[in-house]
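The other protein chains are all here in position, but one chain of the complex has been omitted.
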Amino acid sequence: MITKKDLEHIGWLSRLELSEEDREKYTPKLNSVLDYFGELDKADTGGVEPSYHVMPMSNVFREDVPIASLSQEEALSNAPKNQDGFIKAPRMM
Amino acid sequence: MYENPDGVMIGLEVHVQLNKLKTKVFCGCSTDYHNDPPNSHVCPVCLGLPGSLPVINRKAVEAAIKIGLALNCKVEEHTQFYRKNYYYPDLPKGFQITQYDFPISSGGYIMIEGEDGEHRVGITRAHMEEDPGRLVHEGTIDKSKYTLIDYNRSGMALIEIVSDPDMRSPKEARRYLDKLRNILEYLDIFDGDLEGALRVDANISIMGGQRAEIKNISSHKGAERALLFEIVRQKNVLRRGGVVVQETRHFDEAREITLSMRSKEEAHDYRYFPEPDLVPLKISGWAPAIKEMLPELPDARRMRFVEQYGIMDDHAKALTSERKVAIFYEEVAKIADPKISAVWICDVLKGELNYRDLTIEAFRKEDMLSVIELLMSKKITEDGAVDIIRTLLDKGGSPEEIVKEKGLLKVEGDIVSTAAEEAIKENPVAVSDFKAGKEKALNSLVGSVMKKTKGRADARAAREILLGKLG
Partner (left out) sequence: MASINELIERIHADSSEEIVTEYLEKIEKSKLNAFITVAKESALLRAKEIDSQGHDGPLAGIPIAIKDNISTKGIATTCASKILTGYIPPYDAHVIEKLKEAGAIIIGKANMDEFAMGSSTETSFYGPTLNPWDTTRVPGGSSGGSAAAVAGGEAPLSLGSDTGGSVRCPASFCGVVGLKPTYGVISRYGLISYANSLEQIGPFATSVRDVATLFDVISGHDPRDSTSVDRETNYSSALINDVKGLKIGVPEEYFAEGTDKNVEKSVRDAINTLEELGATSVEVKMPHTKYALSAYYVIAMSEASSNLARFDGMRYGLRTEDSDWHTTFSQVRAAGFGDEVKRRILLGTYALSAGYHDKYYLKALKIRTLIKQDFERAFRDADVLIAPTMPYPAFKLGEKIDDPISLYLADVDTVPINLAGVPSISLPCGFSGGLPIGMQVIGKHFDEAAILRTAFAFEENTDFHTRQPEGS
């Protein structure tokens, strides 16, 4: 069970600003999904290794050879705000 | 035995940028961005554009193994990458690709010169990760009205070397950093002189308190200062009956103080999980071949210098504490007398370089050879040699030109002889004092000879000649 208070913390961890109304709306829905996920507890996974990757691949590399980068213009073309070639973000504090 | 009265425990996390690679760790962008405009060495991958995927640079993995081996670590059988989820504007994907469980190497150590002799510092792990971008604030981070981001640095290969909390003073921390940098330069995978090449986070606690993590340390000197400040701060907190809490602090390099970063973002929960876009590495099999190719490391070179060149251990240590100096020395010692070369490089040249805040690159080995040659053939005096070295560093030119310009050629014996005769004639009081047993009187006669020859005479030779004439 997650509470509205938990949801505030999860919202912060997710960087999603949630209004009081949002929290009211989401809490029961998220709980119904988590309830459903409770199914997982019934599965016996003793001694079972997790499958992080579906294919048993390993050792995929690229060689240390430079390829063309984007131009500065292309790199900045989608940035809503930029200045002197930098991408402009809000103040930190 | 070092007492460590305050129970200081320091552990360092050192981020080493593999800036000698040609490309970044997960994309083909060139690493040669230091003189270029911002955001000119970026691609969809290192800019975190939607849909881009990382692919590991093989050479970065080789370099990581080299570092692991040089730090006496075990190279792991299975290694993989994880996502560390947190948010900062320098992090274009909202997570950093790093290692967590299964780092590429762990469980090593290095030896440093500690407070009480040789001291072992454990290496917890040395793992691979990607560098975030660079942030520029207007003024200070807490006052700036906006944040500018340059992603040229984003995706540079980093090795994070985490030490055990084995250092007991800021001085030991600095020595650890010096030694580490030296080892890394010997491996030839990193140029420590480039901006941002080596960055340090320090964990420090004193007896009776929690540990603080200090971020934003960018130099060895800075590390020592930050730690000194932090010890005083923590001691003051405890003295006033306060509690030293576990927290992250920011080092303000200009003011040489650490500042609390306590804020909402402190509630870190990195939610590590394996990076699904990269497959695991099984590369422990590479280690033996890489070990074979590992260059001679500082400690081994120091021992070899003592044995091969018959020089003092102190000199060998000084010569090998910087890779470039060691190379410089060996090139000189190949041609000139190794012992004399060691003396002049360690005792004179290094001091003059330090005084001017210069590195060995500021001095040509050909010039060193000329100076030694001039000395050995007794054409110049030792004072003259020092003068040449200083002039070369300050004004440039060639040793030969400087000798000519400054008239540093040692004068011929008969000129000294004439000067000695004149000195004896002109200083009857000193002569009689000397003959009466006042040995010191000879010094004023030597001084007189030197004056007459404008310093070009060898003081020892002048003394001999005077003694002969007075005898």
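Before moving on, here are some points about what is shown:
Order as written gives the chain letters A and B; numbering starts at 1 within each chain.
Definition applied: a residue touches a chain if its C-beta (ideal position, glycine included) is under 8 Å from a C-beta of that chain, and two chains touch if they have at least 3 such contacts.
In this text the structure is predicted, and so the values were computed from the model without any measurement.
From the options B:Val8, B:Ile56 or B:Leu227, the residue with contact to the chain not on display is B:Ile56. Across the interface with the omitted chain, chain A contributes residues 2, 7, 10-18, 22, 26, 29-30, 32-34, 36-37, 39-43, 45, 48-55, 57, 60, 62, 70, 74-75, 77-81, 87, 89-93. Mapped onto chain B, the footprint of the missing chain covers residues 44, 47-56, 83, 85, 87, 89, 92-95, 146-147, 149, 264-265, 269, 271, 273, 276-279.
By our rule, only the chains that are shown with their structure count from here on.
Considering their complex, residues 21-23, 28-30, 37-44, 47, 55-61, 80, 87, 89, 135-137, 141-142, 144-151, 263-264, 267, 269, 271, 274, 276, 278-283 of chain B touch chain A. Every residue of chain A that touches chain B in the complex is listed here, in rising order: 9, 12-13, 15, 52-53, 55, 57-67, 69-72, 75-76, 83-93.
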